[in-house]
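One chain of protein is taken out of this complex; the other chains stay put.
Here is subunit A:
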Amino acid sequence: MTGYIMKRLIAMIITLWFIITLTFFLMHSIPGSPFNEERNTSEAVQRNLEKFYHLDEPLYVQYGMYLKSVVTFDFGPSIKKSSQTVNEMLGRGFPVSFELGIVTLIVAVFSGIALGIIAALRHNGFIDYLAMTIAVLGISVPNFVLATLLIQQLAVNLAILPVATWSSPKHMILPTLALATGPMAIIARLTRSSMLEVLTQDYIKTAKAKGLSPVKIVFKHALRNALLPVVTVLGSLAASILTGTFVIEKIFAIPGMGKYFVESINTRDYPVIMGTTVFYSSILIIMLFLVDIAYGILDPRIKLHKKEAS
């Protein structure tokens, strides 16, 4: 197991290096610089600024310096908000985004799986059709549309929930709902179809022939096998939730990382672009890694380590 984890860690670092390199050069190939603004700054001031941020050095030198700063986990100061470092921005924005992301993921996974199981057990019944209609709607309606609808109906018309911001559990309901519906729908559909398939397997018949109760058959014998495909998509779903938070944070005025991310691109705030990208990529890579580990735990046929059983 440790050998496998070591191997994965090395692969993760290489992946991260690719992302850093690609982002770095792409970012610098965008025309313009942080100091191109309407405001007229004198040539000399501009040159001084560029010198201060090492923007006058050749690109490969800048790249080398950047790699060094990544290794030391110091993403430097923001160019636009010079009183703040990127680390401070991440430290302030990430906990909020993380909270939103995790709550969303939990809601999506549990409600999606529950909906999928119910639909599968009532296959072709009313509940099945209802659940799948909800699921299709959830997949087809973009989360920003859903978010605006939710705000209009629940916050403005009925006035039972706050419109925006992130200050109490009550404030969390709408953004979470808006963000979780899509992933929930995907998980529900996947759980349903994989559950239906598993329920026709011979080992389910064996379990029935043993005299096990339906509850045991569903939760002990069927669910674990049915969840394998669900776990597979969990990694990429986590990614879509993560990126989804940008839009949702914007709509609900949530002080998360999305704000910094979008702003930094618009203003060519190089250190912030790099910092947020590297940070998000690391989280994604770690998520995918965790999914693989979970896969190995759920399905003993998948061996994460070389230790061969006789």
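Going forward, a contact is a pair of C-beta atoms (placed from the backbone, for glycine too) under 8 Å apart; a residue touches a chain by one contact, two chains touch by 3 or more; residues count from 1.
Convention: contacts and distances are computed from a predicted model.
Comparing "C-type cytochrome biogenesis protein CcmI", "Indolepyruvate oxidoreductase subunit beta", "Peptide ABC transporter ATP-binding protein" or "Alkylation response protein AidB-like acyl-CoA dehydrogenase" against the UniProt entry of the hidden chain yields the protein name "Peptide ABC transporter ATP-binding protein".
When the missing chain is restored to the complex, the residue among A:Ser78, A:Thr181 or A:Asn225 that touches it is A:Asn225. Check A:Thr41, A:Ser82 or A:Ser213 against the missing chain and you find that the one touching it is A:Ser213.
In the full complex, the hidden chain is touched by subunit A at residues 201-203, 205-213, 216, 220-221, 224-225, 298-301, 309.
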